[in-house]
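As you look at this complex, bear in mind that one protein chain is not there, while each of the others sits in place.
This part shows subunit A:
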């Protein structure tokens, strides 16, 4: 059954709106993928160091950007983001992808248990090893996770190469393969 083009009347609760631009809207067509935020809303910047930087050290572009941000409306920070130093965007993304049925509690607990298990294993190895080997053993589970993710990335890939007026899909990336293994 064809989904009716539903036009939702957006009611804002106590928000100051900028001018709502209809730039991407064609007349007679209603957008199906919409957001509760208007197109003028910018993403929030939760990094503390960005704001603590003294004004004297900023470049011209940064001062311009600062001034510009003062005039823009900003979205609310999502519930998963904080200014904590322990927050890792890669880990958060992985937790979200692990999540099933919206069970964030379970996904996050599994993630923390995994990292803890990795750390424990590495510490056991560390304590069992001699002085020279101890320098090579990595104990930070976050670096291990990042390295593991990088190792999982594909090395070779298909690339369109123009030969004789036709595009052929050929494999490339062989050079980095030997170094990777």
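Everything that follows uses one rule, which is that a contact is a pair of C-beta atoms (placed from the backbone, for glycine too) under 8 Å apart; a residue touches a chain by one contact, two chains touch by 3 or more; residues count from 1.
As a convention for this text, contacts and distances are computed from a predicted model.
> UniProt names the one chain left off this complex as which of "Mitochondrial ribosomal protein S9", "Translation initiation factor eIF2B subunit beta", "Pyrroline-5-carboxylate reductase" or "Sorting nexin-2 isoform X2"?
"Mitochondrial ribosomal protein S9"
> Of the residues A:57, A:71 or A:169, I need the one that contacts the missing chain.
Missing-chain contact among the listed residues: A:71.
> For review purposes, identify every residue of subunit A that touches the missing chain, sorted by number.
Those residues of subunit A that touch the unshown chain are 1, 3-4, 6, 12-16, 19, 21, 36-37, 44-46, 48, 51, 64, 67-77, 79-80, 82-84, 104-105, 108.
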